[in-house]
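Beneath this line is the structure, given in structure tokens, with notes to follow.
The complex appears here minus one protein chain, its other protein chains still in place.
Coming up: chain A.
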């Protein structure tokens, strides 16, 4: 049986400051080595100061993943030498001497399969190494410490996955969950990273590291399973090792140096006193926890009678669900939901587009209202949305400027219909024979009116004109 386990690192990008100092948690905008201070640089004599909000946000994740949470947490030092580590140790957590990490023994449902969460811990991200113009002879390694000390949550699963597809599904669900909790923005480059370990029946566990994206992770796991099976078929032993994902060749390769038994000399970080998280705090955190994606989905279905598919799309995307919740006034919920999933999803499909979009929930409820009361057509609504996203002007103004007002004046419409029937003689004959083809003529009227014609009135008038029922 194939067993796959994951180790996910997720930055708490929604925090103001780093885990142990007041430098910005969002380091991405800075010039190299400008988002740093004595603490995150490990300058002699500096001391880590724990960011309490990081503990709270991490605890929210533990609760959302159904983990057990401790009465008090402790931090440990993991000692190893690496140039991206200013102190040559990482402040992290450890459950070897009793459970003192943010959470443990949680679970999450992925396609009806329960995936167990082994532990969740809070730790600091190291700096970033940049290899500039590296050739075999002259390698230049640059270090940017802007990221050093960024709050990171490590989530370790049991080896409960059986297929690469499950892994991908899990990561999608986890990523939506973190976004919904408002603790992280998994879409940011490097905000969410994952390593995998893979083993097949009778073989040793192989770790795969250095995977850039979820898409690559799925591919890497798939490759690794295939590689291990082909070894097994040829009766070659599968050795326990760490392999790196080679993004260029799309294969895993054995890590060059044989990694020895890790020796991290773990010991308590005395500079950070134990942090109590009492039941009161936990209850408060639970109370301020956003509604879960699954409960949101259920609510949308039962309250607004929306299809499960649409409800699922809305609930799992924090941006869409917030838009939906603000724009709907119960009577227009279905229309708003459809407008989001059919039009807006296409228009605002990336975080960059969302950031510059001027669309507000009010626009959406106005639009739904106008469509419902036949002021504008569904087709015009889409044109209006395009414009609103660009400039954010009130809907009424946009209808005026773009001349999107509904064409429901009977005589004007009749004139246009006559024109169309003159131009489309054959289609008119067809419609008389086969009334179902009348929609083609409706489309032609729409074209002529730039989508402004009232579709129902157009149909009625057409039918009357052609004398069909």
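Following the convention adopted for this analysis, a contact is a pair of C-beta atoms (placed from the backbone, for glycine too) under 8 Å apart; a residue touches a chain by one contact, two chains touch by 3 or more; residues count from 1.
The rule is simple: contacts and distances are computed from a predicted model.
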Protein name (UniProt record) of the chain left out of view, among "Ribonuclease P protein component 3", "Glutamyl-tRNA(Gln) amidotransferase subunit A", "ABC transporter permease" or "Electron transfer flavoprotein subunit beta": "Glutamyl-tRNA(Gln) amidotransferase subunit A"
From A:272, A:285, A:333 or A:348, residue that would touch the chain that is not displayed: A:272
Identified contact with the non-displayed chain, of A:5, A:86 or A:312: A:86
Hidden partner chain, residues of chain A it touches: 38, 42-50, 77, 79, 81, 83, 86-89, 261, 263-268, 270-273
